[in-house]
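Just one protein chain is left out here, and the rest sit where they should.
Up next is subunit A:
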């Protein structure tokens, strides 16, 4: 089921595309070239150091580790890899028992290859369990190596960080996601318009997993990927609509902006949805620096109030009013 080779012959609906098109070669991984190129060298030469891969979700951390393990161990993957994630029981006892047992297990491997323990979502391990890992990592280092994936490296305790090389993953760029989407779209023969893919990329916000999920959801729901369908499936306020709101404010048409907001609100979007989209629009909207700063600040505050429980239509209107005030202040006289 390597990305390009599979042409979705049969059973295409059985698997989430995220799994179906998960790269199983390190070289196929999209984005983060520095990190990936190093992993490629490891895949070729063996002798993997202990690694911590940290970064936001959907950037390919788990995929990289799995691909790396597959490439390193090939047919031995089954017996030479121990994979534990947050859904497994990972208390101190498991760490000490399972991992230690595994580390002591004898597996014949080619030179330069080691057994690999993969700990996904390592930041959700208790610090006690991580403490227990500390010594194990050292004692068995000549037969077993560890690869940890986590979202924030600071949640991994220092002794473990000290024993691992840290590899940071950052969010994928829109081009990188688009490239991968095109591959999938081609392989699944999904009918689409470019605006539809654009919309998917917007909703994904640098998260490849979400992009693929949204693509599949749109396809299975409507059989056609265009902007409208994508936003229906993802159930986010249409960015164009929100963008118009901001534009109206900037043009001084406060009434129009409020009307737009009312429409959105009547469609049933919660204030949190609206404000999240609004923030992303403002972030990318081309406007004067002062205005952008003020808008962001006010959006942040409004978001804070909504989080505190005041998620009313009035708050959103007030936010638009504050935008207008900021605009008036900054207006050239």
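Brief remarks on what is shown
Throughout what follows, a contact is a pair of C-beta atoms (placed from the backbone, for glycine too) under 8 Å apart; a residue touches a chain by one contact, two chains touch by 3 or more; residues count from 1.
Convention: contacts and distances are computed from a predicted model.
Only one chain is not pictured, and the protein name UniProt records for it, out of "Cytochrome c oxidase subunit 4, mitochondrial", "AP-1 complex subunit gamma", "RADIATION SENSITIVE 17" or "Proteasome subunit beta", is "RADIATION SENSITIVE 17". Although one chain is hidden here, its contacts on subunit A can still be listed: residues 34-35, 37-38, 40-42, 44-47, 49-51, 55, 57, 92-94, 96-97, 100, 104, 106, 111-112, 114, 127-128, 131-132, 134-135, 139, 141-143, 145, 152-154, 157-159, 161-168, 170-171, 250-251, 272, 275-276, 279, 283, 287-293, 296-297, 299-301, 303-304, 307-308, 327, 329-333.
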